[in-house]
Structure formats: structure tokens, C-alpha cells
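Can you keep this structure in mind? I'll have questions shortly.
Only one protein chain is missing from this complex, and each of the others stays in its spot.
Each chain carries a letter (A and B) given by its place in the written order, and its residues are counted from 1.
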Amino acid sequence: MESSSKNTSAMGSRNVILEIDSLKKYFATQKLFARSRKSVKAVDNVTFHVYENETYSLVGETGCGKSTLGRTILQLVPPTSGRIIYRGEDVTNAKFMMRTLRKDMQMIFQDPYSALNPRMTIGQILEEPMKIYKLFDSAQARRKKCLEMLEKVGMQANHYYRYPHEFSGGQRQRIVIARALILEPKVIVCDEPVSALDVSIQSQILNLLTEIKHDVGITYIFISHDMSVVRYVSDRIGVMYLGHIVEEAPADDLFKTPYHPYTQALLSAVPVIEPNARKERIVLKGEMPSPINPPSGCPFHNRCPNTTDICSRQFPIRKENDSDHYVYCHHA
Amino acid sequence: MSENQNVLLKIDDLQTTFNTVRGSITAINGVSFKVRKGEVLGLVGESGCGKSVTAQSIMRLYDEKKLVSYKGSIQFDGKNILKLTPEEMEKLRGSEIAMVFQDSLSSLDPLFTVGDQIAETLISHKKIDRKQAWKRALKLLELTGIPAPEQRIKAYPHELSGGMRQRVMIAMALSCDPKLLIADEPTTALDVTIQAQIMDLIVDLNHSLGMSVILITHDLGVVATVCQRVIIMYLGEVVEEGLVSDIFNNPLHPYTKGLIKSIPTFATPKNEPLYMIRGSVPVLNEVKTGCRFCNRCEQARDQCKIETPVPVQVNGTQTVRCWNYKNKQILHKRG
Partner (left out) sequence: MNGNTSHEVASLDKAGIREHRRIMLKSFLRNKLALTGLIILMALTLLAIFAPSITPVDPYEMEVANRLQPPSREHIFGTDAFGRDVFTRTIYGLRISLTVGILTALFTMVAGMIIGLLAAYFDFLDNVLMRLTEAMMSIPTTLLAIALMTLLGATTGNVVLSMAIVSTPGVARLARSTALSVKQALYIEAVKSQGASWARILFKHIAPNILSPIIVQTTFIFATAIITEASLSFIGVGVPPPIPSLGNILYEGKAVIYDSWWMVTFPGIFMILSVLAINILGDGIRDLLDPLSNR
């Protein structure tokens, strides 16, 4: 498998900062003495790459594995197999490098209410990573950096001594963002960063994330189930279903011409405000199968309106339909 | 007026006040609106606006001895709900007005099968026996489109998926043919494809049974697809009311305008920052006189800081609570 640091496709000479190769994450179910040990195939053979300074989104519904994929990329859960290649180097099993790597890859979490330690002040929360990495020699220097960060995310200096429970959801999320930025990472995985926030706060946080990206130059891996938000923030999008990426394309292309039947169904189900933009809804039969017992062949075949015999026997190979627009389907 | 015959629920100047450790908090402050027979009314707002409090006040679900006190009136089908005795209220709940909640897993008792729980409502309201109740429960599950209802009826709540549990909740709500269904964020916790199915179901039931629905949500997209009329709430007050087409094509209140502008849609240009309503929702007990939105409002005037605006009817279908609009007709006198 190539581990190119430059990708010379129609994108021009953009750097690939992160490459995910055949990544799998299976969770063992607890039955130690069962005859057959079944696994939850949360992430099943996922391959994609992310360019520097882009926003790559992972979308899908509950159970598709996008959150697990985000955590596996950061090695918060150890991958079952596959490779993670950061800036051309295989870092999958680089335990001794992990500490340095962690500085470069951070995470923003979904629930601002449990993402901050309730027993620590904001100042302590923000200074903790600096202490772990022994950045800055003096407490004063750390505090200065801390106050800088607070200002950058739109909070005030006097919030330094407060506790998380004194803040609203939107403010807490800003603190979560500040914490992620403190180590000056190159890649940030955003796990549903605005899903738990009020609608009017979402736009504030999304704008903040965009501002930071342009200011500092960060690559985002943006995980969400909200298609409208994803369309607005992303450069490229990967649609996930049952642990697999089923379609991958630049944002506008995906919305204009979705090839995979699941993507089409997903887009048609989004409730839109403009009456003219409403598409005919594609109703999928059944429900998403359990990742313990995924269907054979194409994972989507038992709910797909276009399914044929080959779909239940063989996993589809990756096809490039348009430039940089890939789909995993026998018939698309 | 002949219009009154069409009105199922009429709320006048409802105030709900909570007595807490931190003092007395008036969660909703003079809310008035109507629900007509057979219509789907959307109740939209963000957290803290009081939409859930309104719903639970209609059903009088709060502890009235220690926690809460009500003012105003809620006229339902000729009776004032706030004046009913607890026994009369119990007869009303579940049979004439039914409610569906957001979190179906915690709204269903984990120790009883789904069939038992639907049957329970039937048994206590319709005074039929268990066998008949189960038969009817099965019919209701079929009505809500659950696949394989004969098996599902014997299942426990945790054995079902979120979408199916929500259908069970709807089946329970429908069991006694209610005139009004209050759905409090019924699909917020569900995936978008399941959400679409549940919304379809609610619309179907509204058409086939003629049941009125108050749909509480923060998702304007859902409102646009499903509701006929909409009420927008902010910080315990109704700030705008109108038909769905009115609200989206011609929003009047600055908050409504801001809300619609700040949500990314498929048409939002990508390289510009999203519109932001500046500031954030103030804490309820910090609210002073004047318009509650004025410190975040782009069209604020001097009058707004001093006097609380009253709802005015701007055209045949739209009402707004804002000093930027002329008094065509003052609708509700503040008591």
C-alpha cells in the first residue's frame, strides 16, 4: 500500500497529512466461555486519507462507527488491525511515540456537560495538558497561555477561577475547544461538536471553529449526523454505514450527485426548510442491522432498493465515479 | 364567534412559577395561544424558552403542593384545566390529552412488557379487561407501523430500538383516542431516517384521526415539513405566531429572523461566516423590565428597554410581540 506524502490528483499538490489504511476496530463481546466469540465490528476495513488544512467529515447514523473511528484514529482505543500513517510515518503501534503524537492530534467532544472535570477550575483544566508535557517553566507563563486561549475562544479572563457548572453549554464547548488548542495540534477530531448545543449557539461555535482553522491552520476530522452542518463546514465527506465508508466525495459533489443508495436515502430524509428543495423521500425498509451480525457481501444489501444477487455475496470494490468521488456499490 | 367552535385548546395568559432553593422562578410569563381542531401546531424555541414547561403545565404534571403555582386559564373543550380537581385531571390525562416524550427509554417502565404498558392505559381509562386491552394494544401497534407487532408486543422496552420505542409511546398515547396529542421533542434523539418515519406517522394520524397535535421541537426543518401553524417562544414568552409559510417566508420578530438565518441549510454559502445572534440567553431570574430579547436584538429601540411589548396582530395570520410593528389590534390585555 502506498504511503505517499504528496497526492497528485486533480487536487493539485496537496499534502496528505493523515492516511488510514484498512483500519479495523472490533470489540469483543463479554462471553468468555461461549463457543464462538462474537465481535462488534464497529469499524470494518476503513481506508481514506485526509489532506492538510482540509475539513474531512464523517457522516452516518447511530451505529455506523464514525465516533469509534474518530477515537481509533487518535488511538484512544487501540486498533484491531490496519495502519494509521501520520505525515508519512506509520504510527499505529508506535507506543513510545504516542506521547509526542498526542500533542499533534486532539479531540473536541460532543457533550460539553461531561467533557470538563466538574472538580477542577477552568484554569486547572486548561493548564493540565501543559503540566503533562512540561511546557513553559513557570506557573506564570502557563497562566498567560491559558488566558490567551480563553480570549481566543471568546471567553473572559475572569473565568479562570470558575467551575464548569457555572457555564452554559455553548461556553463549556468553547472551553473544550480551548483545551484542544492548548497543545497546538495539527489535527483535531471534532466528535459532533455542536449536536448538543442550541441552534443559535451552533452558529457561534461553527464560526469559531472556522476562524481557528484559518488563523492557525488546522486539519479537522469532523464527525456529525447533521447533514446541513456537514455540508457547510466540509471540504470532503465520507458517508459511513455499519462500520464501512460507502461513499466519499467533495462536499458539493456529494450533495449534487450522491451515487450510493444509502447516501441518497439519507439526504432525502433531512427535513429542509425551503419547500422547493425538498426531494422525494426514499424510505428504506427495515432497520440498521447489528454490527455483531453484519450482513454478508455489501452491508447495505438487505435494505437497498437496487439490490441484486451479487450484492449479498460480494463486498463491493471502490469505484471512482467522478474526480475524487468514490463509491462502494456494485450498481452505482 | 363561529371561530370558537373550531378551537380545541385556548391558553390565556398562562404563568407558571417554580419555588426553588434559589428563589421563585417564573418559567413562563403570560403565554397565550390557541390550538384548533385537527391542526398540527409547532411550538419552537431553544432550551430555557419554556416550551416543555408549557406542555407540562397543560397536563399539570408538576408537583402542585410544593413546587409550582399557575396563573391564567387553559380552556380545553369547555373546561378550565387549571380549575379541575386532581381526580378530574387524572381522567383527562391519557384519555383526552396524551403526551409523548423525548426520551422513550426512560419514559417506559423497564420491568413491564410493552403490551402491558399500553394495556394499562386502556384498562384504567376504558374499564375493559386485560384480554380485550391486549387485543386493542396489538391493533394500536399495527397502526403505528411497528414491524411484527405480535412479537414486539411481548418485548421489554430495552429490547426495542429507539424508533420502535417511540412508536410504542405513540401507541400508548393514542390508545384512548385523545383529542390532543402533545409531542415533546419526539424525534430529537433519533436518527434522521427514523425521524422522518415518525414524523410521517404523526402526520398520518393527524389526518386519519382528526387529532390535534402540539409538536414541540427546536428543529425548524421538522416544523417546516410537518406543521401548519407555528409558535416561537423565547425566555418564557410567545414572541411570534403564524402559519408555517408566514414564519419562513416573512419572519417578523428579530429573534425568529435571527434563528432562521443562523441555521445552515443546503443553500447557505460556504465561505461566509454563519449569522450569529449575539450574546446568549440570559438566566431567567436576571430578566428585567422591557423586552426580554432587546439586549441581543439588532432592531432594538429605546422603547424596548423600558416597556414590555404586547402581542399585536400584523396581518390575518401573524402575531408578533415587538415594538417594531404597528398596533393593528391589541389582542391580549396583560392582567
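Criterion: a residue touches a chain if its C-beta (ideal position, glycine included) is under 8 Å from a C-beta of that chain, and two chains touch if they have at least 3 such contacts.
In this text the structure is predicted, and so the values were computed from the model without any measurement.
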{"item": "Candidates A:E52, A:E128, A:E287 or A:D324 - the one touching the absent chain", "value": "A:E128"}
{"item": "Among A:L147, A:V270, A:C304 or A:V327, the residue in touch with the chain that has been omitted", "value": "A:L147"}
{"item": "Residue of A:I17, A:V43, A:L58 or A:L74 in touch with the missing chain, whole complex considered", "value": "A:L74"}
{"item": "Chain not shown, touching residues in chain A", "value": "71, 74, 76, 98-99, 102-103, 105-107, 109-111, 114-120, 125, 128-129, 132-133, 140, 143, 147-148, 151, 157-163, 166, 176, 179, 183"}
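In this text, only the chains that are shown with their structure count from here on.
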{"item": "Interchain centroid distance [CA atoms averaged], chain A/chain B, Å", "value": "33"}
{"item": "Interfacial residue positions of chain A with respect to chain B in the complex", "value": "61-62, 168-171, 198-204, 206-207, 210-211, 225, 227-229, 231-232, 251, 255, 265-266, 269-275, 277-278, 281, 283-284, 286-287"}
{"item": "Footprint of chain A on chain B - complex, ascending", "value": "46-47, 147, 161-163, 191-197, 199, 218-222, 224-226, 248, 258-260, 262-268, 270, 273-277, 280-281"}
